[in-house]
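Missing here: one protein chain of the complex. Every other protein chain is in place.
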Amino acid sequence: MEQRSLADVRALVKRHEKPARTGRKLGEEIFFRSLMNIASVLIVGVMGVILISIFYKGISTFSWSMLAEDMGSGFYLNRGGGIKNAIVGSLYLSLSATLLALVVGLACALCMNVYMVKFPKLLNAARFLLDLIWGVPSIIYGAFGFSLMVFLGVKTSLLAGIITVALFILPIMIRAIDEVMKTVPAGLSESVLSMGSTRSELSYKVYVRQCFPGIVTAVLLAFGRAVGDAASVLYVTGESSKTPTSLLDNATTLPVAIYNQINSPYAATQDKAYASAFVLTLIILIISLLSRYISKRYQKYRIY
Amino acid sequence: MNISNHRRTRDRVVTVLTYLAMAFVLLLPFALFVGLAAKSELLFRDNSLGHLLFSSQWKPSSGEFGFKPFIVGSLYVTLIAMLISAPICFLSAIHITQYAPRKVAKIVVTAIDILAGIPSVVYGVWGMVFVVPWLGRIAAGLGIQSNGYSILAGGIVLSIMVIPFILNILMEIYRTIPKELTEVSLSLGATRWETIRDVLNRKALPGILAAFGFGFARAFGETMAVLMVVGNVVKIPSGLFDPGYPLPALIANSFGELGSIPEIESALMFAALILLVVVLVFNATLRWLIIRVEKY
Partner (left out) sequence: METQEMDAKMTGKKEMARPFEEEGIIRVDNLNLYAGKTHILKNVNIEIPKNKLTVILGPSGCGKTTLLKCMNRLTDLTPDIKVNGNIYIGDQPVFGSKTDIVALRRKMGLLSQRPFPLPMNIYNNIAYGLKLRGKYNRAELNDLVEYYLRQVNLWDEVKDRLRSPAVRLSIGQQQRLCLARGLAVNPDIILADEPTSALDPVSSEAIEKQFAALSKDFTLVMVTHVLRQARRIADYVIFMYLGEVIEMRPAQEFFEDPREEQTKKYLSGAFN
């Protein structure tokens, strides 16, 4: 073969040449491209169908008085009442849990990016473990929280719910903040350190400020998950038909209320479930819009 | 001098607190495991592990705890969900990252973001109001005895819920493939489609499999929405329109009976433990594989 001249080989290849486009090739591409279009249309379509049906069902059963009234006794037995306590309960729970998770989560993210960068192996191991708990379903936190409460002999309460949800959203929060902090250039922290800052000052002055928009988005992401999740709090917050007034009160959250309403035998109560689902979806959509807006808006205040 | 001392002390305190927070979080998976395992211990006094996992007898009142119906129920629902969502995600990921004009891609990505945000309970409500009656009618048309609450309903609702999760990973994978690889393949005389089929998909293959794996683990633990549409009958389902009873649904549903028999709490914690182990093993294996693949 090696004796053959380049011209011979080129002529050989030329002889074998097929046309660049054949009907079969084109057909295959068109076939798969249509499938792809169908897949994307399907996704958008399903999203539309879900939103429209939730809104349609919800708006037709919604009344403003639902937002103003507590459930009162016998709510699930069709004795009237609203979902004010569930909404307020959800907000209390999610806000406190998010705050708690933020404090711990920010510390963890800073720990990894400011302190542990000196030990890459340790850092990799930490990120690996974080990835693992990131995927743990919320029902497991619910079960764990419940068994912990039994173990400690504590009764169901808003506080127990806050702690459980905080544990559940903690990995989500840490990963989101970590993703942003990873992008801070090493040069920035080196220059701050060389100016005589201690590492803790570096973290709070530079990293927190630099990553502020990212942290806000992470907080909103975690908050959204906290508001929407039912499985983790199903059995740790207890049930209550009144707006909670202390951390040790029982509390009902909005998703749990929806679950109980739709399982009620009374049609009127089920209708309220649709309205409540509409309210919950609206809250989630507002949070997601807000986080988009904020991450866009604050982008320009970064130093680099 | 004083200020510097003050600063140094503060730095030390902050450092210690930061490491403590980190340690706390890293201990979390172990704490979950140990806590759930300790609570399930009661169950092992009368039953072997094999018996618990593979027996179909579930009679809590007479101390029979066979988890097979729940494990099989979980597997079926998750598999149905993956069979529906995997091809859709795969095709749509290629569409969004390779073919779609920017505006179209933006619309689809927004739709995915919205789907990702909708709470599980809302999916459940939607499933109960639309999917279940619809399946009920189809079943009636086919002459099958079913009210629509079925593993198929669970699978359909679940498939929609995991689409954003899987699709986001897939898009990320396609986006990180260097553009030069496409250039090279095009310049060899491949069409755009041949490039995607032979080069990009092959390059993305480990990532695609990992994405499906993560999706599976995610779907396996999803609770509320599935619970609301799957029927919750303790029986190994024998057809798509049969009701099933996945593990998470068991946990969520049975808390109410906790007071009656102490072994039930133990059984629920064991169910949670199975879930946890499946999810952790899945995630750990996939992460490890990804790291291996990246190295080579």
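For the reader, a short list of remarks on this structure follows.
A and B label the chains in the order they appear, each numbered from 1.
In this section, a contact is a pair of C-beta atoms (placed from the backbone, for glycine too) under 8 Å apart; a residue touches a chain by one contact, two chains touch by 3 or more.
All figures in this text were calculated on a predicted structure; none of them were measured in a lab.
Within the complete assembly, B:190 is the residue of B:160, B:190, B:247 or B:286 that touches the hidden chain.
Interface with the hidden chain, as seen from chain A, comprises residues 1-2, 4, 6-7, 9-10, 12-14, 16-21. Counting over the whole complex, chain B has residues 101-102, 178-191, 194, 198-199, 202-203, 296 touching the chain that is not drawn.
FYI, only the chains that are shown with their structure count from here on.
Chain centres here are Cα averages; for chain A and chain B they lie 14 Å apart.
Interface residues of chain B facing chain A in the complex, by the touch rule stated above, are 7-8, 10-11, 14-15, 17-19, 21-22, 24-26, 28-29, 31-32, 35-36, 39, 87-92, 94-96, 99-100, 104, 107-108, 111-115, 117-126, 128-130, 160, 163, 167, 189, 191-194, 197, 214, 217-218, 220-224, 228, 248, 251-252, 255, 265, 268-269, 271-272, 275-276, 279-280, 282-284, 287. Touching chain B in their complex are the following residues of chain A: 20-21, 25, 28-29, 32-33, 35-40, 42-44, 46-51, 53-54, 57, 104-105, 107-108, 110-112, 114-116, 126, 128-144, 146-148, 150, 167, 170-171, 174, 198-201, 203, 224, 227-231, 234-235, 255-256, 258-259, 262, 273-274, 277, 280-281, 284-285, 287-288.
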